[in-house]
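These notes are about the structure you will find just below.
As you look at this complex, bear in mind that one protein chain is not there, while each of the others sits in place.
Should a chain be cited, it is by its letter among A, B and C, assigned in written order, with residues numbered from 1 in that chain.
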Amino acid sequence: MPELGIGLIGSKFMGRAHSNAWMSAHRFFDLPRTPAMRIVSARNADDLARFASRWGWERTTTDWRDLIANPAIDLVDVTTPNHLHAEQSIAALEAGQHVACEKPLAGTLADARQMAEAASASSAQTFVWYSYRRVPALGLAHRLIADGRLGRLYHVRAAYLQGWGGADTPLVWRFDAAQAGSGALGDLGAHIVDLARFLTGDEIVEVTGAIEERFIQDRALPEDPSRRVASSVDDAVLFLGRFAGGAVASFEATRLATGVKNSNRIEIHGELGALAFDFTRMNELRVWDASTPAGEAGWTTIQTTHHDHPWCASYWPDGHGLGYEHTFVNQAADIVRVLGGEKPEVPLPDFADAYITQRVLEAVVTAARRRGPVALEEIT
Amino acid sequence: MPELGIGLIGSKFMGRAHSNAWMSAHRFFDLPRTPAMRIVSARNADDLARFASRWGWERTTTDWRDLIANPAIDLVDVTTPNHLHAEQSIAALEAGQHVACEKPLAGTLADARQMAEAASASSAQTFVWYSYRRVPALGLAHRLIADGRLGRLYHVRAAYLQGWGGADTPLVWRFDAAQAGSGALGDLGAHIVDLARFLTGDEIVEVTGAIEERFIQDRALPEDPSRRVASSVDDAVLFLGRFAGGAVASFEATRLATGVKNSNRIEIHGELGALAFDFTRMNELRVWDASTPAGEAGWTTIQTTHHDHPWCASYWPDGHGLGYEHTFVNQAADIVRVLGGEKPEVPLPDFADAYITQRVLEAVVTAARRRGPVALEEIT
Amino acid sequence: MPELGIGLIGSKFMGRAHSNAWMSAHRFFDLPRTPAMRIVSARNADDLARFASRWGWERTTTDWRDLIANPAIDLVDVTTPNHLHAEQSIAALEAGQHVACEKPLAGTLADARQMAEAASASSAQTFVWYSYRRVPALGLAHRLIADGRLGRLYHVRAAYLQGWGGADTPLVWRFDAAQAGSGALGDLGAHIVDLARFLTGDEIVEVTGAIEERFIQDRALPEDPSRRVASSVDDAVLFLGRFAGGAVASFEATRLATGVKNSNRIEIHGELGALAFDFTRMNELRVWDASTPAGEAGWTTIQTTHHDHPWCASYWPDGHGLGYEHTFVNQAADIVRVLGGEKPEVPLPDFADAYITQRVLEAVVTAARRRGPVALEEIT
Partner (left out) sequence: MPELGIGLIGSKFMGRAHSNAWMSAHRFFDLPRTPAMRIVSARNADDLARFASRWGWERTTTDWRDLIANPAIDLVDVTTPNHLHAEQSIAALEAGQHVACEKPLAGTLADARQMAEAASASSAQTFVWYSYRRVPALGLAHRLIADGRLGRLYHVRAAYLQGWGGADTPLVWRFDAAQAGSGALGDLGAHIVDLARFLTGDEIVEVTGAIEERFIQDRALPEDPSRRVASSVDDAVLFLGRFAGGAVASFEATRLATGVKNSNRIEIHGELGALAFDFTRMNELRVWDASTPAGEAGWTTIQTTHHDHPWCASYWPDGHGLGYEHTFVNQAADIVRVLGGEKPEVPLPDFADAYITQRVLEAVVTAARRRGPVALEEIT
């Protein structure tokens, strides 16, 4: 089996999740190429050496430009803060590399547009790590809707709730607009916009109304907790929208949902059925089939741990659940399949696709500031 | 114990629920006055006789004006369609009667305003049957927030979902704007607006954005299913808003949430805690206390069937749950307490209070049509 | 509609629940006869007068023998402590009255046998208030199994858990073997034995092993908490058994399940499906249908609030749940149906049926003391 040389940029939370994915994917899945963990790049050489040793990267560099230029690399994996995505991804594309970039595509719409254009101009392939698409329950949900099991869609209710962003939380990079672009919107809202588009197979054509709110105005500096500095991003975003096919939708993303750890939820109601998901119970999909006789109808909780469910046959016997990290393992496997000429389990988002999500996010910001509806076609 | 003469107008779904409440309240509760089911009024004399006999009403009349004029009556209970609320309630007030009116206060803002003015001009007392306030779990939620247990409120997420309004559902009066005023908005949205106001103890000052949607354009006539006639109300309403105290909020009301029978849900997140409720499991309140050490923190499901919980000591031993109808029994009991000079378990909405809810509903309609924010103070 | 004269003996918890049932049944249900609340009997004349006035009983007597002799009575309803069931029920039968007796049939097997014999010798009809049979979810479960939807039954898991019986709980009559016969066994175990028999339509033929345990040896006297007196009943009972049809079963009944209010649970697994119920969520039945394709199979939570579900059409629109008390209203309605020549919604237990349950309870006690299996046929 030919190898696929991976070069990773970034060694924080996502760098770790991706490293584990590249280490694990070919153990569980039968893949057309074997990911080889060639080079990892980050700024701090000491930390980087430990990171590389721990995760089995063959080499390190503190200059990501070396990495993308290295002929041993076939795929550049970008896990840096959002404001670096464009420069690194575009350079990698120009170097002829395939690129897998963490979500959101970029911190700004302009960056995202350039990335989509660079991808379009390149013969390389691009991927964006909207990895929740690869939760087995959501892969199943995608298939059910694609098979017409919900019929005409009426209503989408999506919320990504976290509660860690209280006044005591220091000013990490995620609260700095210059690095992150936005707060809950790009961090969490991006996921639910992508997810709603992925599941429905439809596009959001209007953001009808939006609230962007910062509850916590300043936060302590991590390096000097006695100093509080202005937080420059949204803590919560709420918006309403419409899909091309006629469905209405509500979206909420917040880091101030006290008591909620990591609840990426979506409920979709259609003419023939409905489904509901909450990442808090990631191995479950709840489904309603409107064709069941009323006296026996109910919400069926499918434990999505059966070998018939997407990705599951590659892991353990039926009934043994997966965890958060496997969404990345599944995505790594699907990326390798695509680069090896095979089909992914469900569609993978590329830069063009993620640019649409980015346009929706921009429409949300615009709607919140304009205090009025924004058509997606206004945002280019 | 002195009696309290009740006169009921209307004998459909709500007439039945109220009859049961007046029959039961003084059996379970120790009340300062005993409700006496004196007169019931409705248009069809035959049906009415059967109804009165079944529920134990002493007399009947097909003319509601006779009822309000009868000196045996102390309280007029209005359960007719929304467009009749104003005329009947105002006449009753002018006749010196106390009035308990079904929600929403009226089908139109003008009607509601007149009712509030009439109530203000009268020395009689008014009540509105926003009976979900009297679910024990929500009474407890009200107390917890009033006691400051959630601290500063950040976010309110309210949805009243039903799924019965598909294309096969005939054109009953609830789909006729002339009788109902609105669709999901007045029927379901009114409940969640009242509930959010009741629980937070705060007022909605802005409807920031709104969608009002009719998915089903025409429906079969009940009396002649071969004829389909235009439906004139909203099937679903979604809106975003802001509270005076700074909290942001989302609201959704729909009759097209396929698979959902009757889910009146609310989640509230504050600085010090959070709570969540779903009427589908009406005997449960989920609570998060942010002061719990992180390693032991979790959502606590309080089974609100303990004698310490509001209204529960009057029913059965701990652990024996109540049903839908008891929200009405509880409200009947609280109305009698107030009319007997005692305090209700938690605040009862009067016409002035329900008029504020009505203004919010009008703001929603206005925001949806204007396609922009509406301040509550604009709506008078 | 002819009346059915009811005479009630006892005015405590069950007297109250039955009064409410007799008051309500004909309001909700269309019945062949109208229950008339004629006479209530209890020992304390003052309390009794208040009770009768509150619940609408026409007359009172402190001598239950007067009640059963009164020609205005058609049905004697016995809600006294267990040791009085036999004397009162048998006297009523001998007086030609129909009898509805609270569960368990009696405090001792000898009493129960005499009651069954008296019922057999009488032309009157007997009923036992195993009212959990009349939870809509359990009525539905009974029908599904009777329709063969679970196929051959493999395994029954029944538990009735309560947690109120800690060391601080005083010595009420339920802890006195002379009055109650037994503790958790007769109080809670009786329910799950009846329920397992009702749902499976099968008989327990062997109690294979049993534990009867008293954790709290003495308890404070209610009238003088400074004195602690020996508790003489079991706090918890566990037993294993076999059904005639081959299914195996576990049963547990306890008042020391700390943290559990009132959880009457049962799970049944068969060749073709399975079902699960917990009274804590009484308006839900969970069902598994083994014929569903594996990738879509799951536990379906049926919200048993649809007009197709047993008893539900007589209450509220779909989706509006019932409470604890409605199991009694449903049973009152079914008793009146039977006495009026109609069929009950699902089978009602009579004295002969309840005597079988009593024999199982005796087999449990015998197995616990013998420390070995007991065949039901040994117990007569």
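One rule holds for everything that comes next: contacts are C-beta pairs under 8 Å (C-beta built on N, C-alpha and C of every residue); 3 or more make two chains touch, one makes a residue touch a chain.
As the structure is a prediction and not an experimental result, all values here were calculated from the model.
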Among C:Val260, C:Cys312, C:Ala333 or C:Ile356, residue touching the chain not depicted: C:Val260
Contact residue for the chain not shown (choose from A:Pro32, A:Gly96, A:Gly295 or A:Gly321): A:Gly321
Which residue of C:Pro35, C:Pro136 or C:Gly273 touches the chain not shown here: C:Gly273
Touching residues (missing chain, whole complex) on chain A: 13, 17, 19-20, 23-24, 26-27, 54-56, 162, 164, 261-262, 280-282, 303, 305-306, 315-326
Touching residues on chain C - with respect to the absent chain: 150, 154-155, 157, 159, 163, 166-167, 208-211, 213, 215, 236, 238-240, 242, 246, 248, 250, 252, 254, 256-260, 269-274, 288, 290, 297, 299, 367, 371-373
Interface with the undisplayed chain - residues on chain B: 140, 287, 293-303, 306, 308-309, 318
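Here, only the chains that are shown with their structure count from here on.
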Chain occupying the most central position, where position means C-alpha average: B
Maximum inter-chain contact count - chain pair: A-B
Angle of rotation relating chain B to chain C [CA atoms, steps of 5 degrees]: 180
Whole-Å gap separating chain A and chain B, where each centre is the average of the chain's CA atoms: 41
Gap in Å, rounded to a whole number, between the CA centres of chain C and chain B: 36
Centroid spacing, where centroids are CA-atom means, of chain A and chain C in whole angstrom: 54
Of all residues in chain B, the ones touching two or more other chains: none
